[in-house]
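Complex shown without one protein chain; remaining protein chains in place.
What follows is chain A.
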Amino acid sequence: MASAPLPLGPPPRCRILKMIVIGDSGVGKTCLTFRFCAGKFPNKTEATIGVDFREKTVEIDGEKIKIQLWDTAGQERFRKSMVQHYYRNVHAVVFVYDITNMATFQSLPAWIEECKQHSLGGEIPRILVGNKCDLKDATQVRTDLAQKFADTHSMPLFETSAKNPGDNDHVEAIFMTLAHKLKNHKPMMLSQPLLDENKVQLDPEPSPGVECYC
């Protein structure tokens, strides 16, 4: 069985890393994903309705990897029936809360539960991001509290700002950490179709991406 030859020859294979970004409305999911993909804080954001998609190709240890970020709507009514479809084949989850808004931190258990229902539990990498660190004076969620929560759920915690990230907590670094971790963690899906035999060789374990070949 051979795949049809592409007119320009097959483009180089590129692994895809799919991350979903979730958390309450207004915590800054759109700003964070925009910051990572476009390298700057957006001057105007709008409410996300449904799911937005952004991507960026990065190089890790000489290998090109495409990071896909699925930026979801925060309002509760969109969670249940709407966004579900996009939880499929996710390699990592990014939970976001707003350090200046306690309610967004208190919603985290509900978001974790939501993920579990889509069978995204402890077995895939998850990270916790406290956003809006530039507004230190308005802090409502203290670091030690957040750290304790992160430990209980065995997630690493990052505090950052999509607007003015500090030197150590660049938004970029956070997503890259996750990408590094994933690169060695699990087989990721490939953006280009492969021969079946190759697929078996490269992806010995059944990976969540397999059914997406087309």
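One rule holds in what follows: contacts are C-beta pairs under 8 Å (C-beta built on N, C-alpha and C of every residue); 3 or more make two chains touch, one makes a residue touch a chain; residues count from 1.
Assume contacts and distances are computed from a predicted model.
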Choices "Cytoplasmic tRNA 2-thiolation protein 1", "Vacuolar fusion protein MON1 homolog", "DNA-directed RNA polymerase subunit" or "TBC1 domain family member 20" - which one is the UniProt name of the chain not shown: "TBC1 domain family member 20"
Quick one: which of A:Ile20, A:Val83, A:Leu128 or A:Val141 touches the chain that's been left out? A:Val83
When the complex is taken as a whole, what residues of chain A touch the one chain not shown? 16, 18, 25-26, 44-53, 55, 68, 73, 75, 77-78, 80-86, 88, 191, 212, 214
